[in-house]
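Omission of a single protein chain aside, the complex is shown with its protein chains in their original locations.
Every chain is named by a letter (A and B) in the order it is written, and numbering of its residues begins at 1.
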Amino acid sequence: MTAKSIPAWVTAMVRAFFWLPRSARAGALILVVLAIVTLLAPLIAPHDPNAIDPTHVLAAPDLGHPFGADALGRDVFSRTVYALRTSLAIVFAAVAVASLAALPLGTVAGYFGGWVDQVISRPLDMLLVLPALLLAITLIAIVGPGSIVAALAIALIYLPILARVQRAASLVVAHAGFVEGGRARGWSSLAVLRRHVVPNALGPLLVQAAILAGFAVQIEASLSFLGLGTQPPTPSLGLMLSEGRDVLTQAPWVEIFPGLAIAVIVLAFNLLGDGLRHRLDPQGMVS
Amino acid sequence: MLQIDDVRVRIPVTGGRWVEAVGGVTLSVGSGEIVGLVGESGCGKSTLGGAVMGLLPSGSQLSGQVLLDGRDLRGLTAEEYRRVRGNDIALVSQDPSASLDPTFAVGAQVAEAIRNHRDIGRREARERAVELLRAVGIPDPGARYSDPPHRFSGGMKQRVVIAAALANDPSVLIADEPTTALDVTIQAQILHLLRDLTVRTGTGVLLITHDLGVVAQVCDRIAVMYAGQVVEQGTVRDVFADPLHPYTRALLDSQPAAHHQSGDLPVILGQVPDLTDPPAGCRFAARCARVHDRCTAAPPVVETRGGGRVACWLHDALPPVAQEAS
Partner (left out) sequence: MTALLDVRGLVVTFPAPGSGLRRKRVHALSGVDLSLRRGHTHGLVGESGSGKSTLARCVLGLQRPDDGSVVFDGTEIVGLRGSALRDIRRRIQPVFQDPLGSLDPRWTVGRSVRESLDAFGVGSPLDRERRVRELLDLVGLSPDHADRHPVQLSGGQRQRVGIAAALASGPDLIVADEPVSALDVSVQAQILNLMARLQRDLGVAFLFVSHDLSVVEHVSNEVSVMYLGKIVETADRADLFAGPVHPYTRALLDAVPVPEPDARLVHVPLSGDIPSPIDPPSGCRFHPRCPRRVDSCSRELPALTPVEALNSTGHTPHRVACPVVLPARP
């Protein structure tokens, strides 16, 4: 294979990887591995995650069941792999939706200021003062539980935080000479936003999104643990914790492995977020 | 007063290399005298000020002598230097807002400057602080003593900084671009005040500036720095009337004020040399209009009439500067 046949996006990814500080590379690497695991879940999981096996109730880890089996004899390893898939999908969807909504709202609020800012920022501030879980539980009480609702609830919690960060970054860039210059050179305000403001103000939003993604795993787990998120029998990390709690003393592996998975994801996102902060947010706009 | 003798400063940069920010500077500031240290960005003038204040970036190497009233400051411990700073030498820097704590009353900050170095009571320190604020031209100093810095304009803040700097009658004041952030009519007030106070108290001032006009307004002597070295020094009158070093001449010529009419300004072509690897001979040679073969060797420092000195081969017929006993 010659160098020319490597697609451009691959070289861009590799370059981005080495642009990260060392600790963040570890975080990125963990996330890439986890993403591959979830994508290839059917190939990796040795068993059907929902297959009940009365002969293996609370079986200890062995070669056939590397993480043991739960109270219904289901393979904990297979369930963890599928649960990772559910949780990461929810987290990814939640952070993506929140970021995509926060990007235009925050950019416009910061750039135009004045009454535009008031109209956008005040309602978001009101969301921000409500406790996160209360907000989520209220939404779920209205719409009913489920994975998609959980994702939307997390997105709703994150929207005001991300919009605030984007607003602050956009406010700083809005005062740069090249932004005024862009208008004087004949571009409309919207074009200046797209060409100058968004590319230069994007860093802090990415940092905040990466850090929040780690916490999103925890929120998703909490909601599922409370029975408000993913519904059984679909495996999710929070649900597995909830199930494992009842058998903690007899079969700790039912609890430990999904718990470890949560810890690893949170750690990976935090490493990545910290590294991105180092590179993209030198002014420390992200709290 | 202040005697700087063959001072060199090397500052570490990435890749294990060093920048020779100051490359052998000899300079003195006498009692009640204002010496202007001028040069363009990166010439090392602020680093030299930092060397005198004992405030160099960590890891820097300093050689040569910095004598204050005959005492070598180089060997001082951190604690000894702390006692010298603010007492025997004081600093006024460019941004008065950064020099004042935004949460404390300005008067208290002046009083603190006194109590840091003298064992006197609160009331006495307060009285002296009010006196100082009056001396630097703060109207109604008794009432304004308790105001926080944000209630003062930029010029008034700089007056407070000067009051704090002069609180302990220092021998020498290092003023690093003290009026660069101020409007021109306010700048004139501050420069006038600075000269007035130092002449009265006998404090010597090293005025670091990029503005030759400011030097002409208040300084007694001038030292022109280029690429870490002083290329020419002398009385303001001598140097401005008849600059001997080609760099000094070029710098004066490139000022629009020197022409009073349109037409092209003379420019200095080329770039400042890279100080991680300074050229062996004259550092200005590559840009000098009067360069010739001898300039590849370090130029002699010669004495000019009027007690100035210049480092240039064009003037090697003049008597060399006698090595000072140190």
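Definition applied: a contact is a pair of C-beta atoms (placed from the backbone, for glycine too) under 8 Å apart; a residue touches a chain by one contact, two chains touch by 3 or more.
Small disclaimer: the values here were computed from a predicted structure and weren't measured.
Visitor: With the full complex in mind, choose from B:Ile120, B:Ala188 or B:Ala286 the residue touching the hidden chain.
Guide: B:Ala188
Visitor: Given that one chain is not shown, which residue among B:Ala111, B:Val130, B:Ala250 or B:Val302 touches it?
Guide: Reading the full complex, the residue touching the unseen chain is B:Ala250.
Visitor: Out of B:Val7, B:Val35 or B:Val236, which residue would touch the omitted chain in the full complex?
Guide: Checking each option in B:Val7, B:Val35 or B:Val236, the one touching the absent chain turns out to be B:Val236.
Visitor: With the missing chain put back, which residues of chain B would touch it? List them for me.
Guide: 40-41, 153, 155-156, 183-189, 191-192, 195, 210-218, 236-237, 240-241, 250-252, 254-262, 264-268, 271
Visitor: In the whole complex, what residues of chain A lie against the chain that is missing from view?
Guide: Within chain A, the residues touching the omitted chain are 176-178, 180-187, 191, 196, 199-200.
Throughout what follows, only the chains that are shown with their structure count from here on.
Visitor: Taking each chain's centre as its mean C-alpha position, how far apart are chain A and chain B in Å?
Guide: Once rounded, the distance between the two centres reads 54 Å.
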